[in-house]
Structures are given as C-alpha cells and as structure tokens.
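This is the structure I have questions about; it appears just below.
For this view, one protein chain was removed and the others were kept in their places.
Coming up: subunit A.
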Amino acid sequence: MSEILNLVRKDFILQRRYIWIIALYVIGFSGLFMNSNLNMLYGLLPGMMLILVVSSDMRQANQQFLVTLPVKRSRLVLSKYVTSILFVLLALATCSIVNMGMSLYHSHSASIDYTMLLASLISVLVLMSIYLPLYYWLGIHGGQYLNVAMMMLVMLGNGAVSGIASEYDFTNMSTWLNSHPVGSIALGVSSLLLIIVISYLISVRIFKGRDL
C-alpha cells in the first residue's frame, strides 16, 4: 500500500509544473471575465488532467526509472489508475467549486450542475479505461500520437457529452434513474468498476510483457 502512496505522491510532485497552466485555464473559463462556459470546464479540464498525469511518465527513460524501483510492475500500473482517478476527481471538484462560486457571484445562489458533473465523470473514466491500455501498448512513440488523438477526442467528446447531457432523452433517462436511485447507482457504479478493472488487467498484461 505504501508503494502506491509513494507513486501517487510522485505524480503529485510531477504535476506541480502544470499548476499555473491549470490555474490560468480554470480562471479563464470560470466565467469571471466572460460568460461562464461550463462545457470548457467540465468537459475539458478532467480530460486534460488525465492526459497530463499519464504523459508525465511517457519517456522511455522514466519508464525505466519506475521499473528499477522496488515495486512490482502491476503496482506501477495500479498507481497510474489511482492517480488518474484522483486527478479526475480533483479536476471535477475544482470545476464544481468554480461553478458554485460563479453562480453565487452572478445570481447570488450557489448551485452545481450535477448532470454535467456526472456525465463528465463517467465519460472521463470510460476514456481513461481506453486510454491507459493504449498508452501501455503503444509506448513512447505511439504514445505521442495517442495524446494528440486523446486531446482531440476530449475536445470533440466534450461537445458530444454536453449535447447528450442536455438532450431530451438523456433528461428522461435522468428522471427515470432518479426514480430508481439505488438500482441505478448500483448498476452505474458496478458497470464503471467492471470497465476499469478490465482495463487495468489489460494494461498489466501489456506492461508486464514490455521490454524497456
């Protein structure tokens, strides 16, 4: 367990260099200087954080460093999933705080767009489950193209997710889910967990066989 904590801590140290970019991005799209654009926050920030966290270890030399640590390869992969989820949650928490602050500033009532929050969380975690096995499979060279592709997917998917989230059918589905809270939460969480676990097992299998 301490190995995972040390690896997560390592990722937090590595992400410090992006803190100003993220802060500027959040301030820029917070709605403080222009009309609040939640899509740019909820849609892009978690995806952006995910890509930053994963790509910080992308260089072959850094992968070698990690493997020379007294940690199993499967733990290295697990820590990447843990850190990715933590950073996605952190990004969404930031979005929610900014969202709440801005609605308080503009309309004097604090509110959070829960539909957007949930849609963003699910879509980014599904994206992570696809992204990480591809990242371990492609390695450094393919990984650079993968990052560009993922960034485009996040930007395009951002519009799609926010579109779906505001669709009439999705609103109906939300209403239906709201009327069956326990079942829908259990179904949603277990499906998402299953996707993440399958993704993790695939990543471990790929990374264990990789020469560095």
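Throughout what follows, a contact is a pair of C-beta atoms (placed from the backbone, for glycine too) under 8 Å apart; a residue touches a chain by one contact, two chains touch by 3 or more; residues count from 1.
The definition used in the following text is that contacts and distances are computed from a predicted model.
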| query | Can you tell which of "Heme exporter protein B", "Response regulator transcription factor", "ABC transporter ATP-binding protein" or "ABC transmembrane type-1 domain-containing protein" UniProt lists for the chain that's not drawn? | reply | "ABC transporter ATP-binding protein"
| Which of A:Ile13, A:Ile130 or A:Val148 contacts the chain that the document leaves out | A:Ile13
| task | Return the single residue from A:Phe65, A:Tyr105 or A:Tyr145 that touches the missing chain. | result | A:Phe65
| query | So that we can see where the missing chain sits, which residues of subunit A does it touch? | reply | 2-3, 6, 9-10, 13-14, 17, 56, 61-62, 64-65, 67-75, 208-209, 211-212
